[in-house]
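Shown below is the structure under consideration.
Yeah, one chain of the complex is gone here, protein chain that is, but the others are all in their spots.
Chain lettering (A, B and C) follows the sequence in which the chains are written, and residue indices restart at 1 in each chain.
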Amino acid sequence: MKKEYRTIINDVALPYKWALGRTWTRFFDGLKEEKILGTKCLQCGKTFVPARSFCPDCFVSEMEWVEAAQEGTIVTWTLVDAEYDGQTRKPPYVIALVKLAGTDCCINHYVGGIDLSDLKKVRQKLKEGAKVKAVWSPDKKADIHDIAYFAPVR
Amino acid sequence: MKKEYRTIINDVALPYKWALGRTWTRFFDGLKEEKILGTKCLQCGKTFVPARSFCPDCFVSEMEWVEAAQEGTIVTWTLVDAEYDGQTRKPPYVIALVKLAGTDCCINHYVGGIDLSDLKKVRQKLKEGAKVKAVWSPDKKADIHDIAYFAPVR
Amino acid sequence: MGKSVAIIGTGQTRHGRRQDVCYPDLVKEAVEAALEDAGITLKDVDGVVLGTMPSMMEGVSSTHFYFAEAMGSVGKPVLKVETCGSTGQSIGHCGFFWASSGMADIVLVVGSEKMSEGDGQATMNTVFDPFFQRTFAAGAPGVFTMQSMEWMYRFKIPEDKGREAAAMISVSNHDNAMDNPHAHIRTRVTMDDVKNARIITYPVRLLDVCPASDGACAVIFASGDKAKKICKKPAWVKGIGFRGEEFFYGESDKAIWMSATEAAKEAYSQAGIKDPLKELDVAEVYNPFTYQEMIFYECFGFCPRGKAPDYVLKGTFKKGGRLPCGPSGGTLCTNPIGATGLIRMAEAALQVTGKAGARQVEGAKLALSHAMGGVDQFNGVTILGSEQ
Partner (left out) sequence: MGKSVAIIGTGQTRHGRRQDVCYPDLVKEAVEAALEDAGITLKDVDGVVLGTMPSMMEGVSSTHFYFAEAMGSVGKPVLKVETCGSTGQSIGHCGFFWASSGMADIVLVVGSEKMSEGDGQATMNTVFDPFFQRTFAAGAPGVFTMQSMEWMYRFKIPEDKGREAAAMISVSNHDNAMDNPHAHIRTRVTMDDVKNARIITYPVRLLDVCPASDGACAVIFASGDKAKKICKKPAWVKGIGFRGEEFFYGESDKAIWMSATEAAKEAYSQAGIKDPLKELDVAEVYNPFTYQEMIFYECFGFCPRGKAPDYVLKGTFKKGGRLPCGPSGGTLCTNPIGATGLIRMAEAALQVTGKAGARQVEGAKLALSHAMGGVDQFNGVTILGSEQ
């Protein structure tokens, strides 16, 4: 018997040329030199990483460049153990929100340099407040992966 | 001097599995057998190609299958002479709206089998009301390209 | 509040894997059901609002055009609105604004998704900027799980207690879905099933997570005057609230969650609700993840901060509990994203008009419906009531 309905399988690919603008270009140039650059709002005093061209709280452009610490603490994390189309890493891996010392927001990144085979041990190591430090990629492309991952300190 | 801003070039590709449903599956199966199938609304009597599962005018599902003529007339056309990402043909080529005899709407397709080197001659051949006829692809995949193009008659 | 507006009809498809129909035909299924429920025809409709996920989910970027016949929008004004997961609430709010402005008497609102045609998590990744956050997203589970962990850390919720309560939420949603003929997943699960399911994003497991569904929902809004004329028992819009958050995920506090908290607060204030746990009869909370559902309970004032697991464990939000949540089986058992938030609203309308069948909460008069979108950035709340 003939099948009554069918599906058609296809991809749609679209090309992009994303502009970084001055602020993000400088932020990524910083990564290439192993510096994590943020901007500090001259009105409210908050420091944002990645750098912003204007303060998200005050809507003003008066910001000054600062170099952020490369150490920070874990605010939250999860161990990803499922595959999705579009992922750049093969699971399992850990993603986390990291608050760099002296900044007023968190950044998303991987946490690496730990053994993921025993969940209990992972859970003991990766707590809220656990200290982590940026580990740099040897090959730098001026993109967010110039930081290879954050690794637990001590 | 260092460039102040940069762009990042990348593609985004997304995968799809499009469902044809019963009506469109049968329509494309028809093409494979060199038949152009439409549906006729039992309420208003209009015939639509490609086949529809319900009448777009009456919003009722009472439709009967009909085989449409393979000849029709050109309602409008244009000669495409510019390249775009995502085109399946290399320009120049002609696209047109063709009204198959006995149907109440037009379909989009290519017009082929004509010499495109002299615009004046093209313009003389491809007029509103000019008769065209479906030319079938030798290799059929049960998709809209089973009709290779419409070609002028006489 | 503006001029009063009511819901006079709702319609849903059979949700699930619907490869038997093309996408426009799926949408028509919901539209026809809603028209029938309201006892009107397309001719009575003055305007149409459509919502889906970011529109490349199914590879057709302009679905308001793809569905022109399926939603009967030919010859009518039509709007396409999308705010990710919160789309269903946003299109409802848009329908409300339109009818309340006096520019339309009857507005047809349609939400849909056909997730079997695309890749949900790949599409979800395109929601993020391509520079900073996209590669660390791990789809929706990644961010929603990080939020849940942040919440448990903040309120010192022991891992075991969180796990137990989340499992109970999964079990009770699955139980409820058995009463809902539209639901996608209709299987009972046990506490052990949930706790032993495979890990997606630790500690979240497969049965803590919604499915990817095909489905559509249509809801018909009418101006107050029109509603009273043509509908015996409309569901009145008592309050609406919506809030957006920051672009950088790491910039806002997701354990407290301003957007969810403030959206509910605004809706309550319009509806005159002071003690939601006492005054609401039923809630349709957008719950694609069990752990996250508990954060919503706290944001919506159903219990104090950090106490949701305790309330869950004592059965407050179960069928027969003080405030039944998700009698439909919720997002956890059915998630056609662009439709999901509108399904919550439709279910709330069914409840306050006594038309919810086997999933009816006896005597329900005041209901909360809700949806969340982006990567935690958007929350929308609508309160419906049986009285004007």
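Quick note on the criterion: a residue touches a chain if its C-beta (ideal position, glycine included) is under 8 Å from a C-beta of that chain, and two chains touch if they have at least 3 such contacts.
What you see is a predicted model; the values in this text were computed from it and never measured.
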Which of C:Gly16, C:Gly88 or C:Gly241 contacts the chain that the document leaves out: C:Gly241
Touching the absent chain when the full complex is considered, from C:Leu26, C:Cys84 or C:Leu368: C:Cys84
Listed residues C:Trp151, C:Tyr286, C:Phe317 or C:Phe378, member touching the removed chain: C:Phe378
On chain A, residues whose C-beta touches the chain left out of the figure: 8, 10, 12, 14-24, 52-54, 56, 59
Hidden partner chain, residues of chain B it touches: 4-5, 7, 10, 12, 16, 18, 20, 24, 28, 48, 50, 56, 75-82, 84-88, 95-99, 105-110, 119, 122-123, 127-128, 143-145
Positions on chain C contacted by the hidden chain, ascending: 1-3, 24, 48, 54-56, 59-62, 64-69, 73-84, 90, 93-94, 96-98, 100-103, 123, 126-130, 240-247, 258-259, 262, 374-375, 377-378
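In this text, only the chains that are shown with their structure count from here on.
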Between B-C and A-C, the pair joined by more C-beta contacts: A-C
Chain B: positions in contact with at least two other chains: 8, 10, 12, 14-22
Chain C, residues touching no fewer than two other chains: 19-21, 56, 59, 117, 119, 122, 130-131
